[in-house]
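Data block below; observations after.
Only one protein chain is missing from this complex, and each of the others stays in its spot.
Letters A and B mark the chains as written, and numbering starts fresh at 1 in each.
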Amino acid sequence: MTLLDIKNVTISFGGLTAIDDLNFHVEEGEIVSVIGPNGAGKTTFFNLITGLASPDHGQINFEGESIIGLDPNEITARGIGRTFQNVRLFPQMTILENVMVAQHCRTSQKIWGPLFRTKAYKEEEALIRKNAEEVLGFFGPRLIGYRLHQPAFVLSYANRRRLEIARAMATQPRLLMLDEPVAGMNPMETAELTQLIGKLRSEWGFTIVIIEHDMRLVRDVSDRVVVLDHGVTIAQGSYDHVSTHPDVIEAYLGRSAGDK
Amino acid sequence: MSRSATDIDAKRSTYIGLIAGSTVVFMGLVGIGVGLNERMLIDPILSLGYLFVLTVPFVAGFVAANEVVLEGMEEPEKGSRDLLAGGIAGLAGGLVVGLFLVVLNRFDLSEWMPRWGDQLLDLFSFRQGVGLGIVISLVVGAVLGAFGGGIHVLKPEAKRLLTIVGVSVLTLAILEAVVDDFLGEIGLKSLARLLYASGGGLAFVPALIVVAIATALALGFKGKGTELKNQYDAMDEGEQKKYNTYMMFATIATAIILPIFLGKIVNELLANIGLFVLLALGLNIVVGRAGILDIGYVAFFAVGAYAMAVLTTPEAPWRLNDTFANTAFSWLPVLPWLVALPIVVVLTGFVGLLIGTPVIRMRGDYLAIVTLGFGEIIRLLFLSDWLSPTLGGSQGIRNIPGVDIGIAEVNGTDPRAVFWLVAVFVALAIYISHQLETSRIGRAWMAIREDEPVAEAMGINTVTTKLFAFVTGAVLASFSGAIFAAKVGSTFPNSFLLLVSIIILVVVIVGGMGNIPGVIVGAVVLIGILGGPKQPGLLAEFSEFKLLIYGALLVFMMLKRPEGLIPNAARTRELHLEEALQDAWLKGEKPGSDDDEAVATA
Partner (left out) sequence: MTATQRKPQKVWKTNNWVDLFLTAIRIGAMAFIGVGLLAFVLEQAGGEGLTGGAIRGLFVTGISQGAMYGLIALGYSMVYGVLGFINFAHGEVFMAGAMSGWITSTILFENGMWEGEAKFVLALLIVLVIAVIVSTLATILIERVAYRPLRESPRLIPLITSIGVSFFMQNAVLGLFGPASKTLPAPPPWMSAEYTFLRIEGTKILVLVIAAVSMAGLWVFVERTKTGKAMRAVAEDKEIAALMGIDVNRTIVTTFAVGGAMAGVAGVLWGLLFRGVSALTGFLPGIKAFTAAVIGGVGNLGGSMAGGLLLGLVESVAPLVILKPLGIPAVSQLKDAVAFAVLVLILLFKPTGLFGERLAAEDRA
């Protein structure tokens, strides 16, 4: 079943076309990587799907329904969770709170629950707590135990990335969108996260879209790779297919060699 | 390498001293000094005016000698250089004051500045005339500055002792009215007469005794505080909880019993403080938790008070005039306070929704100005002739009955009962704030405050969540307004000026945004000492200058301690985040290294 289906989407900012007539789809249970040189429109693409930007025209359907015009929170509630390229945690909230707050759209207690400490409220809080610890436990012992009550900003860079993934997981999405999940990580950490991404699908059942520059990760996890350049898909298919595609090689080599 | 006395930064010290001197002159011209000189703190030697004026060179000396030790620099050796740095600053300050004395003597600017004149000359020259006055101001400046600088030389224990002694003497002097009242009430009037001089202020000899007692206590209980804290930390969670419960009950018991031993003045003060605690707790949710800068908060206080007045007053204007309100609502009986309260709360909540809905989508700074606009619109409407047949216009609504609770009527004539009433609502407000802050909604507020777009991307409906904070704040303000109407017995538009909003904002910021105990302490200290917009505090002489001090306090807090004096742990971390990251960087920890923490726990 097609989970996410994007048809003929175009968006431009002040004359600059960031995404040009793009078609894209994700099947349920797939892991798709989106790659492309810097400025290819990858993050704009994520923002379009998660409602931070509205397309000029085109269609975006999730589970067969249009999500254009929905607020970001409504899209999250429909089942799309994301991380940000430049890690945006709630730095002063504790690690536990960061993950608890992400379950907002899956829970419902409002005023009366907390004020009268109703049974439903206590049960929901306990459930939120349980879910949070479970999600954090996915990354091993790093984010649990005494860490639970530490503010998020004390974490190392790699752990912040992990916490951000945990926070996206806690929104209980069907589609998980990771924006450069291993940027800034060392090879060991990258290898570990590569494994975990596999588990996210096999154990947690998420469908995953990844933006990534690290080609080893892309090679190891993706079912399919889509290459964007100047807002246009220039190639898609298996990693091997894409990595030898002449347009892709040109897009990368035609630019700064410094690109990973 | 140890550094000699010549190593001090004389230019910086002079600069600080010049600022301090200008500050003193400014204080003099504004009237702090002469205006406060009537109030004695310690009978013959220290008046409130001089306390202010003399603190400046002292602080200047302290700051001048306070050297920033950068990472990797050697901690400079403490010693005579601190005294010297402080002394130079004090001397420079004295020089400014001395020069000002000359100007004051030569020119007459009293046509423009009412404070210009001989009284000011007397204050700064210690009544010794210009010539001697200059010498004195130089000497006093230098000596005080050196003392200030000398603080750095003292050992930590000595600093602690000095602080305790200083604070206890000053507290006793400032609390004169309270102590006097308390002692009188428990039949120890004679002790109060001994303690305080007839003209006000601690008498000299008792002041010395207080110093002695404070010293003895400070030495006797040295380290006990840390010990207690360690003990508390060592307890397991269950024991801590039990201990907290005990403390809570003790606090409640004190709140119930204490007013019995206090007289009218102090109970009145406590009741006023309570009203502001209520307001501050409400604004704390809006500003501190959800990060919405509402500077028209007084509007909800006003609506609460007016709604209560309209519903409960038999002689309310709308009942007496042949107005639309009268004909349409003549069936509405005069309601008792308790029955009217739910209506008032709902009505204020609705006004909150009405104001909140259009503003909540605006960016922070626009929101601030527009809420201010709404606050003024509401006040101007209350003031207008248009609504005066209903709301009384500038005459307001008078003869508002008190709160009838069956056994007695609580109104302004019995501040003790008012205090108890306020205390009940403060407890309620604390409970509501605490429960909401730790709930799902409270977490969402915090996320919005930290990063609104991301909070939205994480599934939080930011519009309704913020609106909810706004309305909750309005509801808490309506409690305060409802009690205010019954307590004062009348409501006038001019009780609800913009400056009320600003004072509440200062209270919340000084106490520490988002921090319930901090906000309460902030209200007690500020409203207690300086007083509210119309209500006098313990230092009633301040009434003329308190707004000036509130303004200065707001700027100072934002510049130096944006997290508030009693900070919430989380908020502190937020505001010093960058410093912490920098420290971590200096220590050579780089992002990306596993195991791992880039920053030690703040």
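The rule is simple: a contact is a pair of C-beta atoms (placed from the backbone, for glycine too) under 8 Å apart; a residue touches a chain by one contact, two chains touch by 3 or more.
All values reported here derive from a predicted model rather than from experimental measurement.
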Residue touching the undisplayed chain, where the options are B:461, B:480 or B:535: B:461
Contact partner of the left-out chain, one of B:190, B:330, B:384 or B:494: B:384
Touching the absent chain when the full complex is considered, from B:368, B:423 or B:526: B:368
Interface with the unshown chain - residue positions in chain B: 26, 29-32, 112-115, 291, 293, 295, 353-354, 357-359, 361-366, 368-370, 372-374, 376-377, 380-381, 383-386, 452-453, 461, 463-464, 467, 498-499, 502, 505-506, 509, 544-545, 547-548, 550-555, 557-559, 562, 578
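Here is the rule we use: only the chains that are shown with their structure count from here on.
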Rounded Å distance, chain A centre to chain B centre (Cα mean): 45
Of chain A, residues touching chain B in the complex: 50-52, 71-74, 76-77, 82, 84, 88, 90-93, 97, 100-102, 104-107, 109-111, 113-115, 117, 121, 124-125, 128, 142, 150-151, 153-159, 167, 171, 184-186, 188-189
Residues of chain B defined as touching chain A within the complex: 431-432, 435-436, 438-444, 446-447, 450-451, 453-462, 468, 570-571, 573-574, 577, 580-581, 591-602
